[in-house]
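Here the complex is missing a single protein chain, while all its other protein chains stay put.
Labels run A, B and C following the written order; every chain starts at residue 1.
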């Protein structure tokens, strides 16, 4: 997707401002005709389940839901009692951006921050935290950990890092959840298999993102610990996330996973981010903050440059993470022309 | 929609097995291109809000969600404290078919059954129940009532009946919710205005159904008591029902409401049900149970006939509501040919 | 306790208006001196646990709490998921008089009424209810049943009746809770052993009442299904029911169980009720409604008589259960003089 005759896209605020991949839209159109059994007893849902078993090289349980917050909160609700601790990084989406959804779904479990550089949890600190006050009735109890892959800062856990986290969880007898809102971006960044980046490294439940990477609104909960599946069926219904016309969620994910669309989309988003970093990095006064490992670029820009870019219609978040710090997010639909347009404009200032 | 060259649809189990209206699908395709602001700051959402204000002839607050269970549970969660009573008919969807979603969203409010014929609440009984034990700290407290329009049995509250319920709620100082999963079917059945069938009759919050009547998966919470809107924004997010790519919910509802598609769809579904009743009613051994007021037909069929129809591939629920009792549900996509095919087959037995 | 030099007690509204047995008060005084380890690591708590194991003829787990509502709600919270059904009689305390405590503690489980005469659940109806919709994701799921012994109407389940309920629970694969707010009154009424009336008949968890029968404020959760104990320790703390100075709960229950005080108290209460029934039954115009099996008497009284008794300072509930229907509740502290005083006054009218 390096050329198009459309007007350049000026938005770099998030990958959630993109539309949907044509393949996904076509699948939805095709699925819209005729009758199908409701609540997941349709061929699209069956196909998604089969694809995910193949992709993850094992039997998995799958529950489709419309949003990442739903996927995360549902997973966590099955992995902790109401008096449990959920260990996560302070900068994680579940901690900052879901309006307390984990506490709502778990009936009060506690998000406990575990620090670490680059928005990644330090496994040693995790282990220490998860071994404290075990059995002490006055204290909420270690229950599970949740890591974000790729992280909210655009960094990516290596397989080895996930394994170390997984080992810490095993040592502390807690479960591990992965918020894979940008799982595909992380996967193509690491060049490993989906299995290696999840259950083989100790992940029990995965929120497999799709919305940010090419579908309209659909995410898949993928359970490697299949003992969680029974209760999650009830929890999903009870939360209003069981679609009667499930085929419309399923058709999206089915197309997303078919013919490696999800990986192609992620590669484009990552490549666009890299190109953006390289382009901006060559401009005087711009400081690139860390190499982008997925589809997010952080830089420090002069105030005048920020204003010029905004004035030219570009959109991005700035000054949230520090004075002059700008975050650019690319998406599957971000073309190199889109990137080059921004870089050229920046260079012209 | 009285002819088509497609194969006849054999499913009459529910209106949730239908696909989507072409107009809705086209709108979705159109919305899938380009960038749009997330979380409802897009032009589709704005358009939906404007349309609903026009349709209901007043200012309303609107929250789009993907399922009817979400719409109902969210509405109720803003209308009762955790120790409140929600009065509903024993046969209501919130009581039987949402796996306790109201109790989850409200943190424990109690569904209290109020009887009445044809799945409709008796206003006098409602008033009596809602006046009992007020202020008694040992008892859960009257908070709101919820009526389903059209009901789960296919009956429809008249405007006068809703007004009487609304008056009872006002007298008892509780709020009134309407589960309008089949609001359009009820509306065209009654031939009144949306305003007359809702807020003018005393309804504070409406779950406006669309999924069963032509969209893929989208419902609108319409708030006439606008004091509920503030907290519902947080509740929706917290429940994982705030879509990042909100335009895809909005585009569906926008197309649904445009050019009276929702009313045309409902008229077709209701007409198909009427035709089915008339067709089956003329067959010896078939007893029609009440005249269909919307898109649901109940009949009593001989066992042999039920088996023949099932054997011919037709699908419907039977023997759930009594020996030999069959429920047929038609949808916007049910053609007269579909109906006639079933009737002819039944007549042939 | 057939004589005293105190003024006659005029209150018959409930057994919760009585004070405390002298033995219990003395134990509390003795326990109030010196230091003791907090949170149950004190000798009084240990003694209570030992006594309860002896009384129930097996190992049990014990959690002391201050109120019956806490005991019931905590027990139930460990016996059902949030989407579970708790089967109970419509007239039960958990259904009517705890302001939704079960729903709060369970995060939304549903109280489902199962009818039966004399405030007792019909086992056949229980079995039917608990076998419906199992595994249906749209419906809350069978989880446990709760019976009250003695019931809120003063009737008592026989051991055989409890066994039949227990068998139904076993057949439906659900657990059985007993609200034993008046367990002692029922026990002496039936003349069986505590074991026969509880775990031998299929009860998994018992709220063993004491407050109504001679202590100040203390109840014991007795767990026969010991797998429930682990989570209940956290649930109790989390609910604010773990006393730091636990010895003061324990000293009450310890004295209550010592030297059969609990049984002696219950016998006095029951005997007073019987005497009251016999006395009132001999008065023209008075209709005794059922023989009292524990310490509650229901009669129908002429309006004039009700007013005379109230005018004379007697206290009781009337006209709640029907025109002219009066409920008298006796307690461990009700003397025969108290009873005779009321009867004489009634006879004089």
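Before moving on, here are some points about what is shown:
Criterion: a contact is a pair of C-beta atoms (placed from the backbone, for glycine too) under 8 Å apart; a residue touches a chain by one contact, two chains touch by 3 or more.
Since this is a predicted model, take the numbers as computed values, not measurements.
Contact with the chain not shown here comes from a single listed residue; of C:17, C:53, C:289 or C:325, that residue is C:17. Between the chain not shown and the residues C:81, C:100, C:166 or C:180, the one that touches is C:100. Summary of contacts with the chain left out: across A:104, A:183 or A:262, the touching residue is A:104.
Across B:242, B:301, B:331 or B:346, the residue that sits in touch with the chain not pictured is B:242. Think of the hidden chain as still there; on chain B it touches residues 39, 81-83, 107-108, 137-138, 141, 231, 233-238, 242.
Mapped onto chain C, the footprint of the missing chain covers residues 6, 9-11, 14, 16-20, 22, 24-25, 28-29, 31-38, 65-74, 98-101, 104, 211-212, 216-217, 234, 237-245, 248-249, 333.
Summarising the interface, chain A meets the missing chain with residues 82-83, 96-100, 103-104, 106-111, 137-140.
One rule holds in what follows: only the chains that are shown with their structure count from here on.
The chain occupying the central position, as judged from C-alpha centroids, is B. With each centre defined as the average position of its C-alpha atoms, the distance from chain A to chain B rounds to 34 Å.
Between chain B and chain C the centroid-to-centroid distance comes to 44 Å (mean Cα coordinates, whole Å).
Distance from the chain A centre to the chain C centre is 52 Å, each centre being the mean of its Cα atoms. Across the assembly, chain B contributes 98-100, 104 as residues in contact with two or more other chains.
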